[in-house]
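Before any comments, here is the structure.
Removed: one protein chain of the complex. Kept in place: all other protein chains.
Labels for the chains are A and B, by order of writing; each one numbers its residues from 1.
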Amino acid sequence: MSAVIKPMITLKEICTEAERIRLTTQNSFGDKIVSDIYVNAEKIANRTITKNTSENPSLDSRLDDILTSRLFGFPIMLLLLSGIFWLTITGANIPSEMIGNVLFAFQDQLIIWFALAGAPDWLTGVLVLGMYRSLAWVISVMLPPMAIFFPLFTLLEDLGYLPRVAFNLDNMFKKCQACGKQILTMCMGFGCNAAGVVACRIIDSPRERLIAVLTNNFVPCNGRFPTLIAIATIFMGGVVTSEYETAVASLVVTLLVILGILITFAVSWALSHTILKGETSSLVLELPPYRKPQFGAILYRSIIDRTLFVLKRAIIMAAPAGAIIWILANVYIGELSLIRHLAAWLHPFAYAIGLDGFILLAFILGLPANEIVVPILLMSYLSSGQMLEFDTLNDLRNILIDQGWTWLTAVCALLFCLLHWPCTTTLLSAYKETGSKKWTFLTFLIPTTIGFAVCFTVAQLARLLGLA
Amino acid sequence: MSKFNREEHHRIMQKHFGIITTPGQFTVALAGNPNVGKSTVFNALTGLHQHTGNWPGKTVDNAQGSFTYLDSSFLMIDLPGTYSILAHTVEEQVARDFICFGKPDATLVVLDATCLERNLNLALQVMEITPHVIVCVNLMDEAIKKNITINISALQKELGVPVIPTAARNGKGLDSLRHALYEMSIGITHTTPRQIHYSPEVERAIQELTPKISRCIGNALNPRWVALRLLDGDSAFIDSITHYLDLENNRKELAV
Partner (left out) sequence: MNTLSTTIPLSSISIGSICQIVSLNVKGLLRRRILDLGMVPGTPVQCIRKSPAGDPIAYLVRDTLIALRNDDASQIRVTLL
């Protein structure tokens, strides 16, 4: 027999009672409770802790004197951050090439196996030349920079330096009604925009967090850097003698990054005054003591995490995209492949923004992963059935010029690469973080609209002035 | 905990918190302020046997890792770093709900030896929710550098729960930590967690509410703590109680 004893009082009644009591004290119980807990904490601390602190300023204090000073604060910050970016870009070259060689050699092996198994051409095409090739590309391009950038960044975090960056720059963000911690999400965005979007969790205010998510794509990720560097080296570096080529290219890319940052501030400001208008932002930032980072553990964990991420993304996003791209390039309607048809259809629109149909199509097909934009472009230009790599920059230069690239095309391509829609992984992360289709759509729409607007303006202006 | 209860408990863990335990595995919640070296403790204890994800339905990081000690298996759940669990942010809510309703076998609160006073805030709050608390005073090496001395046994007396000093970065104190977690999980540690003394107005209000709370929800939760949450105006908590305790009531009726 079960006797269900009815409680003599329900939870709801107790809540009402508590509400009544709380309101009689003008709702100050919350404060009192916290105060009281601290009184207890103080008592315990006084009885159990003895401090013999010296009067001399601690090492922490002296470090902060330098790292947050008017004179050295900003320069050191710029030096450290650009140092990491430079290390990432240059350090990734050789490993990328090595991984690429291994993976593409295996591709050739796969082709042989497929032939031996008597597989039809189209199957080899879709699976090996499409899916596997795309996967190999994404891994060889993305893995080394991620494996360098994120461990370095995590080291800075473990050191305790990153809050100082937010501390130094908060004022600029405050002027846009955003949070100083946004600079940290932007830095993460350099590594990978998807990681940058997830990093927005460190921002407490939901409104400011959204601003950071919506603007993260204005910072170019590791996947876009090879494209930017290649185009900048060919068209801007190519103007000067070869010894200054890299320097000029670096300058151009740096200017692009700065442009991206300026646009971030502008859009953050605009959002705060329009659709994301809300309560004024506030900042409560803990500046932890500097601590020696655990080098080994960090490097190990970070590299493993990033490797797994790149592999997962390659399999989920890049491989299927590769299959679709191969199909588009190898299915013909009449004389032309689907790609040529699509490019022709897009061309008038693309021309208006200083590009051509193939370039715009390459960006569109590169939605799953920015790394494959240039390979798709080359494939389309050369009517090859598979994505292509260029052997030397000279080769790429010749191909592009043959296809009618001018300085304007290069400029607009650079701008569009900086200012276009986020990749699918980033969009997916944005959806998970915001939980809203509307905000995810805006994450897509805002950079795209600005990209089109800027390129259109530049192209039309240049043509109007007779410069191109 | 009886075998039946333990199975039921694990079922609740899985259903509400997405946490899957192996049979007989003890669960340990890991709490602490940000920047206290909580991840160092977590990594030191669980090594590579960990995986990360999100708490179900929330954009809050969740890391779980396992380790064995003296033939017992432990699943350690790394709660988000929070300054308090009065639950005004999603992170605090997640931490609070897990400690309170997930009922881990032990809750390990990691404190920073160099700013103990502020860290005690969280420890005292956790002790109000559950008596199965172990306090880990980490970064002892940093404290020594700053000429801060902590009387561990005095602290243990004051708090009424085991206090283990560690320097997790250097691997110091971890064995004592494992042992303390083991003893707490198998039930041989008896704690008398220090009760927080509030100011008279608050105590009076608590006294008005606690008898009614006990009658309503029995001893499922610490009535003092529930009273404080209600006085604080924590409406999300009221939803949580209804949600989790209704589940318990349903189970009781089914079991009979």
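The rule we apply is simple: a residue touches a chain if its C-beta (ideal position, glycine included) is under 8 Å from a C-beta of that chain, and two chains touch if they have at least 3 such contacts.
The structure displayed is predicted, hence computed values, not measured ones.
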item: Selected from B:T114, B:T166, B:S185 or B:S240 as touching the chain missing from the view; value: B:T114
item: Touch with the omitted chain, as defined above, among A:L285, A:A344 or A:L467; value: A:L285
item: Sole residue of A:V34, A:A352 or A:I401 that reaches the chain not shown, by the stated touch rule; value: A:V34
item: Absent-chain contact - pick from A:G73, A:G260 or A:P447; value: A:G73
item: Those residues of chain B which, in the complete complex, touch the missing chain; value: 83-84, 86, 88-89, 114-115, 117-118, 121
item: Residues in chain A touching the chain absent from view; value: 30-31, 34-35, 38, 61, 64-65, 68-70, 73-74, 163, 167-168, 170-172, 174, 180, 204-205, 279-280, 282-288
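Heads up, the rule we're going with is that only the chains that are shown with their structure count from here on.
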item: Distance between the centres, which are taken as Cα means, of chain B and chain A, whole angstrom; value: 36
item: Residues of chain B that touch chain A when the two form their complex; value: 34-35, 40, 43, 54, 59-61, 84, 86, 89, 114, 116-118, 120-121, 124-125, 142, 146-151, 154-155, 158-159, 169, 194, 196-199, 201-202, 205, 208-209, 212-213, 215-217, 227-228, 230-233, 238, 241-242, 253, 256
item: Contact footprint of chain B on chain A as seen in their complex; value: 2, 4, 7-11, 13-15, 17-19, 21-22, 25, 27, 29-30, 32-42, 44-45, 47-54, 58, 160, 201, 204, 286, 288-289, 291, 294, 297, 301, 432-433, 435
